[in-house]
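Working notes for the structure below.
A protein chain is absent from this complex, but the other protein chains hold their places.
A, B and C label the chains in the order they appear, each numbered from 1.
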Amino acid sequence: MFKKVLVANRGTIAIRIIRACRELGIKTVAVYSTADRRALHARMADEAVCIGPAAAEDSYLNIPAIISAARAYGADAVHPGYGFLSENGDFAEACQRSGLHFIGPRARHIRLMGDKPRALRIMRRYGVPVLPGSEGTGIVELKQALEQAKRIGYPVLIKAAAGGGGKGMRIVRDGDELARLFPLAQAESEAAFGSRKMYLEKYVEKARHVEFQILADNYRHVIHLGERDCSIQRRHQKVVEEAPCPVLTSRLREKMGRAAVRAAEVVGYSNVGTVEFLLSDSGDFYFIEMNTRIQVEHGVTEMVTGVDLVKASILLAMGERLWLKQRDVAFNGAAIECRIYAEDPETHLPSPGVVSNHHPPGGLGVRVETALYDGYHVPMHYDPLIAKLIVHGETRPLAIARARAALREYVIDGIKTNIPLHLKILDDKDFQRGDVHTDFLTRFEPKEEVRQLRKAG
Amino acid sequence: MFKKVLVANRGTIAIRIIRACRELGIKTVAVYSTADRRALHARMADEAVCIGPAAAEDSYLNIPAIISAARAYGADAVHPGYGFLSENGDFAEACQRSGLHFIGPRARHIRLMGDKPRALRIMRRYGVPVLPGSEGTGIVELKQALEQAKRIGYPVLIKAAAGGGGKGMRIVRDGDELARLFPLAQAESEAAFGSRKMYLEKYVEKARHVEFQILADNYRHVIHLGERDCSIQRRHQKVVEEAPCPVLTSRLREKMGRAAVRAAEVVGYSNVGTVEFLLSDSGDFYFIEMNTRIQVEHGVTEMVTGVDLVKASILLAMGERLWLKQRDVAFNGAAIECRIYAEDPETHLPSPGVVSNHHPPGGLGVRVETALYDGYHVPMHYDPLIAKLIVHGETRPLAIARARAALREYVIDGIKTNIPLHLKILDDKDFQRGDVHTDFLTRFEPKEEVRQLRKAG
Amino acid sequence: MELRELKALVTLMRQNDLVELELEDGKSRIRLVRQAGSSAPTTHAGGKIGAVKPLEVQRASAPAVAANASPDAGSDEPHLAPNQVLVRSPMVGTFYRAPSPDAPPFVEEGDMVRKGQPLCIIEAMKMMNEITAEVEGRVVRILCQNAQPVGYGQPLMVLETG
Partner (left out) sequence: MELRELKALVTLMRQNDLVELELEDGKSRIRLVRQAGSSAPTTHAGGKIGAVKPLEVQRASAPAVAANASPDAGSDEPHLAPNQVLVRSPMVGTFYRAPSPDAPPFVEEGDMVRKGQPLCIIEAMKMMNEITAEVEGRVVRILCQNAQPVGYGQPLMVLETG
């Protein structure tokens, strides 16, 4: 068993890791920036050390400072949480080199999955379905684009090969449209990234974001803990997640689960991880990427499977053999997570400030993960995620009712939060029917913005 | 479905009922005394009405005021919670007479179980084991006491037939001791209650308080949801409860469960209820009484069975048929409840006052039921129970670790609470082994007081 | 110390969450205590969560003279002038302005009433409880609608004396 874990993170996930360590009898060292001196994670850990100034590059992303802290404070393992250095292969490697256990996969797996084209190639080779796309390193000529698009099949998404963020993106439904929009997208790409190389990809309409939770030990045993539906996103930022996915049949779950397990197996992955798929209306699914860390939304899987994923990440990193077989995994009820952001519900701008009247909801089936307390100053420097409300119920309608009731009880004064948006989502008839896709949230955007988002694909 | 439920209670259980109603889509009317104008239950309900002055007799025990409020505000049902009017047959009857559904058993069952000697007679008649005791209405002569004690078998507890509270109580281990202490006890009883009539009862050493949760519909279907061990008590006030009882074999559980179901069946009981037993070290068990209402500690049963007991009480009162059979009831993991009292942990005196820095714990497996909020004034007029911390884990050791971690996170300033006592209990080696009896808490009492408590039996 | 000064002090207290104020003079002594964390949580998604009303108790600055004034009365307290008296409901029930559905109301705003004159009825447990004026005066405001449910201590009418 590890004796002392350095928690290389802040906010809700740092609290989550400290709690898991405490239950395992492991001591904890928190690290904090000068902006986080009074942060809850720094107060809750057995020890806490300031590692640098407020800017994340100087503190939470500062590898030498963190490793130095781990060594000076006698930690034998480091938990990276999510975000920050959690998917940084150099950090994992630096930990190992310094004789520290990195609680996560091996550095090479982090790097492999971080290299998207390479990951896609491997998945394709081993028969994990991936989105059909153009071959080669990029298309410059329209003629070539038309050929490839025909092979892929319309509708097709034009993307800049050099970058993301919606720039240079267009959805085209036939050759005429491609001929018309390809040059425009190319011009945008050139303006934004200085490159005329484009990439074509099958465009999946009414897609859902469905991801599978993986557990893998160091001895090539891999299982999955079912899926999470994370279709409720705003500009690729997840807002509401749930388990199970309301439209998955057990047969499709089995099929996708097998693909997810295979994705982890073929690379020899270990520790916790998540395989993300795009799921089409017709039940086709495509590997998008694998996240090589604990996810923000791990809690919904914990609620329906009873498996403590953070504890699992620690035990697996210690070299424990997987204590569950696939057939031991049972699913119970439905869970929903609402990510509470410190942001203006209208403008989506961050809303830092001092929290007052903090009153989280409670009771049966209600779990709150937060680092807030009364008088806490939400700093402007970091991710605006301030709390996760996770509810569980025997059925999805009950989970929805419980989430609504809990949101209505939630009090966070002094800053703005997206709680009103969550209530809108939960009150939405399509959401209640489970009829959601990744563009769901655009219905709550002002019209002009919707057009922009739709255009961006 | 009921349309509007009047919640005839305050504090944590009122909050619990409001939440359950909200999930069922039922409107709620809270009642409050003038001391509770700012109480959370009055703020959370859809409507709230002041029913009288602070003194409970004038408000929460004021039957005409509550029924009048239910009628004026158009409620069609009344939930009594626990305490106050929850075991008052007249109240249940008054509700029915006023055309209000009483969410609980029928008035006659409340009255029957409230009449302890009568309940014991019935149980004995129908083969539910009860503590052997003296026959008749009371013993005055020593000679008679000696005869009865011989029949019951030593050790025997001498009690005043006329009253309780430890006065006139003595444990005797043989005839000599009985001959010596009977007159003393009798004298005490005469001084305290004006009666020389005594009652003898089998004294069970190293007894545990083990109770079974009952669910019964209006059509004579009765099941049990397993047991709760409530041996950690101070002067008959429960402090820590857990499910399952750590020493119960599944065979004994089945046997006691059957007895509990029978206790409810023979009287034709309906709604939720609890059958309390004394469990001896050797596995003998004795019916003590049946509580005809939801219990404070219902939460631990909810955690291990997944059954929402408050919702069940409402559905059963609406005349729903029992939706579970005994064989559907499965038990999962271990749950522990710590009752947080606003009291001085040393003197056990109530500690009313204004709450500040309220920071309840959260996270996986942690449930908090409370009516506290920052700035809330805990009034001196009512029960000092201010919060229930309920934890659940796959195993009992995990539940204990989780409870300890959660208690250490809990912040309630401005008043004193018994959280330090809970930490002592959870740190106790005997508790951790599950080796506890109803006298467990005396180990934390000052010596003099222990002697007093021991004397009182 | 005049009433006017007292009023000013009370206002100061109210406006600043003071729960204690001690003065003394000669060589002056002051003691001020503010309420820590006075504010109760205001709930999200407002209206729907229920009767979350403004919390601050509004009181007449003059000493309350109504016999049935509840010392810690709640939210919907009307502002009173010094010569005004509040009539509160002595019980929870339903408020009626007239003795029967067809009868005219006991009183209207503007009416003069004498001590002991019926003002309204509170029906509770099917009993009709007549609420009578405790002072002579004019009915300035009627605060409840006919057939409205009312709680214990809830303000029903304002009477103006003198």
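One rule holds for everything that comes next: a residue touches a chain if its C-beta (ideal position, glycine included) is under 8 Å from a C-beta of that chain, and two chains touch if they have at least 3 such contacts.
What you see is a predicted model; the values in this text were computed from it and never measured.
Asker: So one chain is hidden, and I want to know which residue out of B:Lys167, B:His359 or B:Arg396 touches that hidden chain in the complete assembly.
Answerer: Touches the omitted chain: B:His359.
Asker: Consider the whole complex, including the chain that is not shown, and state which of A:Ile51, A:Val78 or A:Ala335 touches that chain.
Answerer: Of the listed residues, the one touching the omitted chain is A:Ile51.
Asker: Among A:Val5, A:Ile26 or A:Ala42, choose the residue that contacts the chain missing from this document, as touch is defined above.
Answerer: A:Ala42
Asker: If you put the missing chain back, which residues of subunit A would it touch?
Answerer: Subunit A touches the missing chain through residues 28, 30-31, 34-35, 37-38, 40, 42-53, 59, 64-65, 67-69, 71-74, 98, 373-376.
Asker: For subunit C, which residues reach the chain that was dropped from this view?
Answerer: 5, 8-9, 12, 16, 18, 23, 25, 27-37
Here is the rule we go by: only the chains that are shown with their structure count from here on.
Asker: Per-chain C-alpha centres versus the global one: which chain is nearest?
Answerer: B
Asker: Determine which two chains are connected by the greatest number of contacting C-beta pairs.
Answerer: The chain pair with the largest number of C-beta contacts is B-C.
Asker: Hey, which chain ends up farthest from subunit B, C-alpha centres compared?
Answerer: Max centre-to-centre separation from subunit B belongs to A.
Asker: Using the average of all C-alpha atoms in each chain as its centre, how far is it in Å between subunit A and subunit B?
Answerer: Each chain's C-alpha centroid was found; their separation is 44 Å.
Asker: For subunit A and subunit C, let me know how many angstrom lie between their CA-based centres, rounded off.
Answerer: Those two chain centres are 55 Å apart.
Asker: Would you give the residues of subunit C that are in contact with at least 2 other chains, written as numbers and ranges?
Answerer: Correct list: 37, 39-41, 43, 48-49.
Asker: Which subunit A residues reach two or more other chains?
Answerer: Subunit A, residues with two or more chain partners: 357, 359, 374, 409, 411.
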